[in-house]
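Excluded from the complex is one protein chain; the other protein chains are retained at their positions.
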Amino acid sequence: MSAQPITLIEAITQALAYELRKDESVVVLGEDVGVNGGVFRATAGLSAQFGPERILDTPLDETTIAGLTVGMASQGMKPVAEAQFDGFMYPMVDFIICHAARMRYRTRGRLTCPMVLRVPWGGGIRAPEHHSEANEAIFTNVPGLRVVMPSSPQRAYGLLLAAIRDPDPVIYMEPKRIYRQYKELVPDDGEALPLDVCYVLRDGSDITLVTWGAQVKETLEAADALAKDGISAEVIDVATLTPLDFATIAESVAKTGRCVIVHEAAKTAGFGAEIAARVAEECLFDLLAPVERVTGYDTHIPLFRLEMKYLPSTDKIVAAAKRAMAYS
Amino acid sequence: MSAQPITLIEAITQALAYELRKDESVVVLGEDVGVNGGVFRATAGLSAQFGPERILDTPLDETTIAGLTVGMASQGMKPVAEAQFDGFMYPMVDFIICHAARMRYRTRGRLTCPMVLRVPWGGGIRAPEHHSEANEAIFTNVPGLRVVMPSSPQRAYGLLLAAIRDPDPVIYMEPKRIYRQYKELVPDDGEALPLDVCYVLRDGSDITLVTWGAQVKETLEAADALAKDGISAEVIDVATLTPLDFATIAESVAKTGRCVIVHEAAKTAGFGAEIAARVAEECLFDLLAPVERVTGYDTHIPLFRLEMKYLPSTDKIVAAAKRAMAYS
Amino acid sequence: MSTAAHFDIEYLQYLKPDGSLAGPLPPAVPDAASLLPIFKQMLFLRTFDGKAIALQRTGKLGTYAASLGHEATHVGIGYSMQPEDVLAPSYREYGAQFARGVLPRQVLLYWGGDERGNLLTGGPAHDYPWCVPISTQMLMASGAALSFKLRKQTKVAVAVCGDGGSSKTDFYAAVNSAGAFHLPLILCVVNNGWAISVPRKAQTGADTLAQKGIAGGLHCLQVDGNDIIAVLEGLRRAHERARNGEGGSVIEFITYRLHDHTTADDARRYRDDAEVKAAWEKEPFLRLRKFLTDQGVWDEAQEKAWLEDSGKRVDEEINAYLNTPVQPVEAMFDYLYAELPSELITQRTEAMAREHRA
Partner (left out) sequence: MSTAAHFDIEYLQYLKPDGSLAGPLPPAVPDAASLLPIFKQMLFLRTFDGKAIALQRTGKLGTYAASLGHEATHVGIGYSMQPEDVLAPSYREYGAQFARGVLPRQVLLYWGGDERGNLLTGGPAHDYPWCVPISTQMLMASGAALSFKLRKQTKVAVAVCGDGGSSKTDFYAAVNSAGAFHLPLILCVVNNGWAISVPRKAQTGADTLAQKGIAGGLHCLQVDGNDIIAVLEGLRRAHERARNGEGGSVIEFITYRLHDHTTADDARRYRDDAEVKAAWEKEPFLRLRKFLTDQGVWDEAQEKAWLEDSGKRVDEEINAYLNTPVQPVEAMFDYLYAELPSELITQRTEAMAREHRA
């Protein structure tokens, strides 16, 4: 039992170990997940503990990882696959869309695909090209999937347990920038968190800030900064992007009348668009100010010398919130 | 010169032939595009006219088609690749995102990727599985691309010429349901249409209907039906989804105060979300009614016995517009 | 200067196109009589195929992919498997599926635009559905085989693709992973000469499709796919290896697509009549009938009776198909998730209300 506070990535390891112990149909697979324990150490120690038949190093091919995962899942196992970095997920898209998301649908429930695809996600760690991408939007227009992103050690643990136990495929994106940002007490009690709710991290009455993943930090900081100026911001961590719990967001916007959405993906057709669209559809008459999106620019995240200028910052969030507050 | 009216797919063939004649760096490649002339006959006659070195049948692998295309484009050719159906594009996503969309950016302009990927798109032709998908949203969050969709023979011709001549990669999605829906006079004059504008197909003052691709037909029909009830609908064909000409949409909504977006992709995080989000951000105080999206449901398009119930219909559009008209 | 590696690809043929034997029967076929049930399946399959095409031509079925000419390979694949094995077909191996118990009406439902075809009623519940994205089933089957190996189950995954499908990256990924993990996987490449309009030689520079298995260190074999004896023997060897933990195989079955690619295709646009005519000389059915007749285990009377019986059974299946009520609109939402998320319940309710209004 972990009496010590742990980081987000340690919480992931803890959840994997818990479920590997509890459910023998769970296997972990990916590149370097075995003896090496993963390039981020997410699977550190698991090979020693569970052996190479539970923790599989695959050949270097993401198509292979995706295909094997779907094959195993559809024959009764619960594979937890890892894509080494966000930018290497693209070859997996075909299997995710054509098979994982449709196995149950296509076979009218005869076969299912209970799998998790874990992927270190997002920028801000001074990594090489393709190691810093926020590509969650690709999966959010795909029915049959769940797209989940934790933003704290506790949620990382609870949501990963839920993802593994979920009878359907889950894309579990891990904000790598906050892998080791801070520690939290995360009891290893096997308690999963629900995958169908947005988490209200801070109550507020003037404005609703909606975000997910690594930007939760900057958004909470922005709320602090706004508080100093007497502005009360409610902060929502979406956590499960799809299927979306819009009710929680709608309730908040009904209360505050203002909404700023923060994400690090490019703005155009990022998932923030869906939330803004829902607000325009369902909360129009609650709105006192235009919805704003604070996002990455509509360009690729640059190599690391400039990447922090690409990402949303506390400053940018505060500025957007203040613009919204100027309406009344 | 075609003095006869032609269909949308014939306009595509005509544009391909024009540009193959004009620019010898243009090549066409894909599965069955050669002697067979394409499964939809888009390349009919081109192999006979231009020979197998300009019209290449590839091995059966979409990854291969995408990779070869990027390789050729980055060495000075202008490949026009075909994905046989929408549902087979997914293996191309990696090359499109990692290479096509970044070649110029990554090399600071040293290498470029002037390519077109043509793909028959969308449902409604009673086809087998994976032959009826509306997956444009996948590409709209990717910077560096253009996503284009024609909706008439004339626009098919002009936009395809523009796509081939564009110095950057273009995803050109062809609404297969209207390939042969009606004919139009399309002079083979080599005149391209701009890729940076939305087309206002019908002027109106009460409500703005925004759509693209095959749904243009149902949307125009809805506008007719609404007119009978005294409602004046403006109809906009987005045509180039990204980079988006939002100004045209904003101008219309400023005038009408109401906006219904129609597309056949699943609703959540479909490209309609981006348009609705922009309206919420930039036209909030013009809005008299909540924005509505008339879209496919958030499920896979079913096999063909049920597909027409999945797709947006004239009825559904009219109903949404009338709901919007109830506000004033 | 020295040789790092060396490979041979064996070719199997026992029953020549004229119905005579090229040599002694292999272990897979103890005697002529043992081929009778398979022969009858082949005949049934041909009956089904013809009637399905007719159904499509009269507008009662969507696009249909015939299996004319592939009967020996398809039926042989199904017949060689154990019920607990897993079949991952492409979209035309009805012969294999019927051999596994699948009701023909399922095929019709599927091509008739109804997801319920994929229930594969009558067959093993763990078999994969038809697979439209070419060769993805090959890699999925490798995953299935990996799951067998990890759980120490004595089962074999059998996957089938075409000559075109052997160009697909997923096919290579299946070869590579089966080799890396030493899996009980049989990759069947049904080389029927064409991938829609693209001839076999345009797919690859390889002399055989079997040799693609060398890339992953798999057992490779090329067989005459119109010779049921070679088909069964090739598969017997591959199954034996798989069950003995000797790893995966690639088998190339050389056959010919006697029909258009599907009913949506017109092969006259791209292939010579002469080639098709020549292929009819080598097709799998006639040579087997000749052999069985020569061996005295089959005759015209038997054939007539069986054909009649087959026709009747196919008609029953067609009727069952035609009388299957269309799924209600809410079927669109069924089975999307184990439990429908609340947002989708709203959409489902809306769709149902719209339906009742209409």
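Here the chain labels run A, B and C in written order, and each chain numbers its own residues starting at 1.
Here, contacts are C-beta pairs under 8 Å (C-beta built on N, C-alpha and C of every residue); 3 or more make two chains touch, one makes a residue touch a chain.
Bear in mind the structure is a predicted one, so any value in this text is a computation, not a measurement.
Here is the thing to keep in mind: the chain we left out touches A, B, C in the whole complex.
Checked against the full complex, the one of C:Gly62, C:Gly193, C:Gly216 or C:Pro341 touching the unshown chain is C:Gly216. Listed for subunit A, the residues touching the missing chain in the whole complex are 31-32, 34-37, 39, 57, 59-61, 63-64, 87-88, 90-91, 126-131, 267-268, 297-300, 302-307, 309-310, 316.
Residues of subunit B in contact with the chain left out of this view: 27, 53-54, 58-59, 61, 63-64, 67-77, 94-95, 98-99, 104-112, 143-144, 166-168, 196, 243-244, 246-247. Taking the complete complex into account, residues 1-14, 22-23, 167, 169-170, 172-173, 175-176, 178-180, 182, 202-208, 210-212, 214-218, 222, 247 of subunit C touch the chain not shown.
Everything below uses one rule, namely that only the chains that are shown with their structure count from here on.
Distance from the centre of subunit A peaks at C, each centre being the average of the chain's Cα atoms.
If each chain is reduced to the centroid of its CA atoms, subunit A and subunit B end up 30 Å from each other.
Averaged Cα coordinates give subunit A a centre that lies 40 Å from the centre of subunit C.
Counting partners per residue, subunit B has 63, 87, 90-91, 129-130, 268, 298-300 as the residues that reach two or more other chains.
For subunit C, the set of residues that touch two or more other chains comprises 115, 133, 169, 336, 343-344.
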